[in-house]
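For this depiction, one protein chain was excluded, whereas all remaining protein chains were kept in their positions.
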Amino acid sequence: MSETGRPESLRARAHHLLTREEGGGAGGHALRIGLVLLIVVSVTTAVLKSVPVIGRAHGTLLDIVLLVTSFGFAIEYLLRIWVAPDNPGAAGAAGAARERLHYVFSLPGLVDLVAAIPFALTPHLGLQLDWLDIVPIFKLLRHTAAFQFMVEAVYSERRVLWSAAVLMLVLLVFQSSLVYYFERDAQPDKYGSIPEAMWWGIVTLTTVGYGDVTPVTLWGRVAGGLTAVMGLCMFAIPVGIIASAFIEAVRRREFVDTWNLVAKVPLFRTLDAARIAAVAGVLRARRAERGERLIRKGDQADSMYFIVSGDVEVDQENAAPKGRLSAGDFFGEIALIADRARTATITAQTPCKLLVLHKDDFESFMESHPDLRDAVRVAAQRRLQEISGG
Amino acid sequence: MSETGRPESLRARAHHLLTREEGGGAGGHALRIGLVLLIVVSVTTAVLKSVPVIGRAHGTLLDIVLLVTSFGFAIEYLLRIWVAPDNPGAAGAAGAARERLHYVFSLPGLVDLVAAIPFALTPHLGLQLDWLDIVPIFKLLRHTAAFQFMVEAVYSERRVLWSAAVLMLVLLVFQSSLVYYFERDAQPDKYGSIPEAMWWGIVTLTTVGYGDVTPVTLWGRVAGGLTAVMGLCMFAIPVGIIASAFIEAVRRREFVDTWNLVAKVPLFRTLDAARIAAVAGVLRARRAERGERLIRKGDQADSMYFIVSGDVEVDQENAAPKGRLSAGDFFGEIALIADRARTATITAQTPCKLLVLHKDDFESFMESHPDLRDAVRVAAQRRLQEISGG
Amino acid sequence: MSETGRPESLRARAHHLLTREEGGGAGGHALRIGLVLLIVVSVTTAVLKSVPVIGRAHGTLLDIVLLVTSFGFAIEYLLRIWVAPDNPGAAGAAGAARERLHYVFSLPGLVDLVAAIPFALTPHLGLQLDWLDIVPIFKLLRHTAAFQFMVEAVYSERRVLWSAAVLMLVLLVFQSSLVYYFERDAQPDKYGSIPEAMWWGIVTLTTVGYGDVTPVTLWGRVAGGLTAVMGLCMFAIPVGIIASAFIEAVRRREFVDTWNLVAKVPLFRTLDAARIAAVAGVLRARRAERGERLIRKGDQADSMYFIVSGDVEVDQENAAPKGRLSAGDFFGEIALIADRARTATITAQTPCKLLVLHKDDFESFMESHPDLRDAVRVAAQRRLQEISGG
Partner (left out) sequence: MSETGRPESLRARAHHLLTREEGGGAGGHALRIGLVLLIVVSVTTAVLKSVPVIGRAHGTLLDIVLLVTSFGFAIEYLLRIWVAPDNPGAAGAAGAARERLHYVFSLPGLVDLVAAIPFALTPHLGLQLDWLDIVPIFKLLRHTAAFQFMVEAVYSERRVLWSAAVLMLVLLVFQSSLVYYFERDAQPDKYGSIPEAMWWGIVTLTTVGYGDVTPVTLWGRVAGGLTAVMGLCMFAIPVGIIASAFIEAVRRREFVDTWNLVAKVPLFRTLDAARIAAVAGVLRARRAERGERLIRKGDQADSMYFIVSGDVEVDQENAAPKGRLSAGDFFGEIALIADRARTATITAQTPCKLLVLHKDDFESFMESHPDLRDAVRVAAQRRLQEISGG
């Protein structure tokens, strides 16, 4: 479970289970599913309770369910407070307290707190706070990669987005005022003030167009038509920026995953981050169908492979049992440093996504970084001996 | 008809006609048009039958048409069961049965089955299953490349799309709940429960905006306006991902077609798949207008051409009759291996799409793969002798 | 007026004025503005005539205007028939007749014919054909580059678009049928048949969402919400394809314009089309502000310039008068072939768009095409002597 081999404390294990999306084995997987289920049950119950027919007939049952899920969230909340000191960067007793306070006053912490309070009971206390029952839905975002990409995308483009928002606000206020001046006499009930006209404005600029408020005068309609066209053109901009920044955030995550794959190869242990990034940059993506032979024993070796997803079978064709490698593993790295024939046949067992590092690419990379050449050569010789000896 | 020259069984021929979009000659073309027509007639009849005026006046006629098309689909269904064993990868009697079962329980198989049952008759049996008459429309998807691209696009981006769907669900539930809490007193008939408010929510987030349910309170409208803006920005993400993955799927198909063009050239027979892909990567696209001269006899040869679409005329300018090449053919490949003048003039007869392989690109490719150089050279010498001798 | 210096016939001049968007001098410009004005007047009149108040008060005046514009269109129509034989590719008397028939039966020809008939008079003849008065608006498309890009874009992607259209038709028919089956009992007046439900379907899939027909049942709304989401995702595809193909068509046109700029340079006269394209490919775009000095007399020359738009002033700083170059001109080409200092100072007089050909890029281009080196060198020497002598 521990990467470094040190024995882990119970708290460290709990921290790992609660805060990492991947890893943690079957227990971690079950815990995550359990937490998501708890959220889904809680929110579904709150939604159903709002339906008068159901609320009247099964109100008590639904309240009990909400009470139970609140209790579950309370346990999760306390656990998260407990494990907070295991966040990276915290050290010592002062650090532990600071990390715990940091979590309690963070946005996720507050959501976790609200989710832990059984608001379903508040009507019995004379408080109409049961609408807070819907808040646990935000806990889902912790398990949603898209939300993190979204936050990243908005953050990285925040200056342009803010500026575009001002532009749209100007457009909204001006167009609404214009239509207000044209329509206020014809429809005093619908365009009674600029704020009322702004409801029409936002509905038109976003092209939602409910039709509950529409201009009827000639000039009101001319201004309204222009508003619709300008809305289309203007809103395209933040939409385009967010969409492309989002896709870029996804690609960046993929790069980091690739980087992590490369960093695990013993040969590259001596490289610093920037050089690993450079190696990651010359990798080429490749897909393999089920049953495709990737390496044939005895062939001339000219590239190494990283497995992004899928399984491969390693067959050394002598007495040795067949091996199996899967996502995160790599093979054929000897090709990069020695002119040797392949020592095993490797076949895709499932459809695989692979990254390939060609010998040529690796060599031209090494040539432009001569200071690394020797370090890698030493590491390579040691690895060759291990293999020959093993 | 058979690519390898082996005599084909009747079943193999039927399999080829039924499962491949291209090839199969005039018979295959007629069969595909017939199948599509059968679907169109069947669905149109079911649609017309739903119109009360038409249904009452011509009900019996429409039922007969539906009966006939069901019969046609039944024959198609049985044929598809019969030919299933000819799918690639099936072998032996056990394989044949497995392939047939696989088809019967696949989604296309089930659609084919439902289409083959004359549900138009069920009302006479006291069953209201005639709405299943619309199901044959899904059979059209088998003949629609866009659907396969769509499936590929969604599949390759499924993790991000799933994550984005969760994000949008959170947004939908929360915004709907918010507007429900603001509007439930003002409009108890329209915002009577959260699920009812969610109808408003989905209509707003997708910017459809029917206007049958709209907020009327101040805070309801503020939340509603925010919902519209957030809907625009959030829905842009999956839409952008699907659109770009779709276009990528189309491009990938085009690459495969290019690859197949290259793989057919005798010179490249000895190359493995990865190297053919490398050659395909250095091809450059070129368009030629009708009447454009691509190669002039006696010029210095410096590139070879692949025809993607269109026809060219080969004129050797001596007694030899003029030849004609079309999509899938190639010419000028001798230029890559010998310093010779062009031996014919080649002119585009129709607007052509071509791929060009420049000698320089080919040579630098060969230099970085010295082990292939000799293999290609041998193949080239043989081909040169063929041409000289022929 | 004539590019080759041959005296042009009157018909050839008229052909040039009528069919080319650019060139033709002041007369050509005035003619184009006149034709566009005629269309705008004609269509505006037809639109105004449809307004009852205006139609009753000024009916006769509007009819006269329509009569006059029809007469103008009739003259244009006859002229276009007359000049048709000057289309490129027509030869001889048979060719002339064929070109004229081709124009008469082409779509633009038919629109021109309809525009030439005074349909405004038909009510007086007892025929209600006055709605054809709106047809001349299509004549505007002849003067609209975007339409040609649009046609090109749709044409080049026609296979994918067709396939996507089938996909959307399947979605439309199925979703409409589904909602029809859910809603037909609750709202028999609005969902009375599948075709009626398809009106709802298309309004929802395009996210227009009028709200005149909306589902009210639970399952109708579930299916309706899914339809809205699927509409967003599916319609993104053809929209994305058309938008990107359109932008590509615009870029291609820009490339052709660049190519034409390069082809006019005497140095490059000996190059064939493919090599000019290669030269055009190494050009780099550059903008210059008004007053920016592009070349200073006496500097080392290292690049030549093509003017895409804007004006520059050439100042040789001795007695010679200042010159002026504008869009389509080029300067500094001696730099490519001789190591000489600049012989003039060149300053942008207006904001300019320029294309720059660097000496380095040109030289590496020449190195990879040694057979051209001598041809260009000879041309260059001749040009150098001209300049020294002139």
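Some points to look at:
Letters A, B and C mark the chains in the order given here, with residues in each chain numbered from 1 onward.
Here is the rule we go by: a contact is a pair of C-beta atoms (placed from the backbone, for glycine too) under 8 Å apart; a residue touches a chain by one contact, two chains touch by 3 or more.
All figures in this text were calculated on a predicted structure; none of them were measured in a lab.
Which of C:F71, C:F105 or C:F147 touches the hidden chain is settled by the complete complex: it is C:F147. The residue from A:L31, A:A228 or A:M366 that touches the chain not shown here is A:A228. Of the options B:G72, B:G211 or B:G310, the residue whose C-beta touches the omitted chain is B:G211.
If you put the missing chain back, the residues of subunit C touching it would be 43, 46-47, 50-52, 131, 134, 137-138, 140-141, 143-147, 149-150, 199, 202-203, 206-212, 235, 238-240, 242-244, 246-247, 250, 300, 360. Where subunit A meets the missing chain, the touching residues are 159-160, 163-164, 166-167, 169-170, 173-174, 177, 180-181, 192-195, 204, 207-211, 214, 221, 225, 228-229, 231-234, 236-237, 239-241, 244, 368, 371. For subunit B, the residues touching the chain absent from view are 207-211.
One rule holds in what follows: only the chains that are shown with their structure count from here on.
Innermost chain of the displayed assembly, by C-alpha centre distance to the whole-protein C-alpha centre, is B. Overlaying subunit A onto subunit C using CA atoms gives a rotation of 180 degrees, to the nearest 5. Distances between chain centres, each the mean of the C-alpha atoms, put C farthest from subunit A. Counting partners per residue, subunit C has 207-211 as the residues that reach two or more other chains.
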